[in-house]
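One protein chain is absent from this view; the other protein chains keep their places.
Presenting chain A:
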Amino acid sequence: MAKNCHNDYKMKFATDEEFPDLSLHNNHMAKVLTKDIYGKLRGKSTPSGFTVDDVIQTGVDNPGHPFIMTVGCVAGDEESYEAFKELLDPIISDRHGGYKPTDKHKTDLNFENLKGGDDLDPNYVLSSRVRTGRSIKGFTLPPHNSRGERRGIEKLSIEALASLEGEFKGKYYPLSGMTDAEQELLIADHFLFDKPVSPLLTCAGMARDWPDGRGIWHNDNKTFLVWVNEEDHLRVISMQLGGNMKEVFRRFCVGLQKIEEIFKKHNHGFMWNEHLGYILTCPSNLGTGLRGGVHVKLPKLSTHAKFEEILTRLRLQKRGTGGVDTASVGGVFDISNADRLGSSEVSQVQLVVDGVKLMVEMEKKLEKGESIDGMIPAQK
């Protein structure tokens, strides 16, 4: 067990003196963390030395917003979710619709179980995309990992990705050695990720040592993309223009499973358990870690009084086409699943496919000047 010298030193101070001032805060961590819980957890440390103060620092430093409820905490390793469960379980419950510590999460990456999804109208659905994250067992997570570990993750990832063939044959571009030409092309393809500037991430230590150990891999067809060591060990993205979500999801599932096999062979499978599903840095991404979505033109529906209500009932969320926290442009929205934990990949993508299909039909009705009152769905 790695000794956390600094935390031992900190234990000499009283709980009262160390407890953070959360009086102006509005995030999940601030709502759950009491002095009692803090007092119980502050003496603990995961085997790699991650402590409750490390978990909550981002939430202390970022009080939040009255309208947007951020999570306010991160995991530093797989063990964080067990060691700090008194704090994380209620947060997970709040964030994931009442998910209980005894609940089991279903993983289903069998793309054949998805019904339809190959016939979304390309006049409305401009592009389709599915992303998730994966953490590699035996390494600590981005808020906590050392340079040596991060480089180890990168090395393993490069090996695994290099062995992919066929539609998955591709190339890795490390951020450190990138040429200007490579950089410009990756930006033009909308593939390049930049050093995190959001204080939600930087205060959690995820941008340390940038760009060391970070990189982007994509297949030659530019339809399957992996980010290495950004906010998670791996972010895996399948995408293409048009509305064939079925194909996007097929490639997503097949690619993920191929990658997982290779990591398993190296005795470093993905972090997963039957309660929390796939383990990622942010508790909001537990379960499937999946966001499946489309860019879809809904100029009339988006201005309809019941738009928000429809989205809620369909278990979907909207974003601008620049991604999270951006505005929609020209009536084009990013529509994706709202859930992550407690339902499977197939069921989440099914909700997107069915929901978007319905919303496109609604849009067509509104174009003809007809009412959509009869089409409002029940709560899924």
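Throughout what follows, contacts are C-beta pairs under 8 Å (C-beta built on N, C-alpha and C of every residue); 3 or more make two chains touch, one makes a residue touch a chain; residues count from 1.
Following the convention adopted for this analysis, contacts and distances are computed from a predicted model.
A.B. asks: Tell me the UniProt name of the left-out chain, picking from "Creatine kinase U-type, mitochondrial", "Trafficking protein particle complex subunit 2-like protein", "Auxin-responsive protein" or "Alkylglycerone-phosphate synthase".
C.D. replies: "Creatine kinase U-type, mitochondrial"
A.B. asks: Check each of A:E17, A:E112 or A:E165 against the chain that is not shown and name the one that touches it.
C.D. replies: From the options A:E17, A:E112 or A:E165, the contact with the absent chain belongs to A:E17.
A.B. asks: Tell me where the left-out chain touches chain A, residue by residue.
C.D. replies: Those residues of chain A that touch the unshown chain are 2-10, 12-14, 16-21, 53, 57, 60-61, 146-149, 151-152, 176, 202-203, 207-210, 212.
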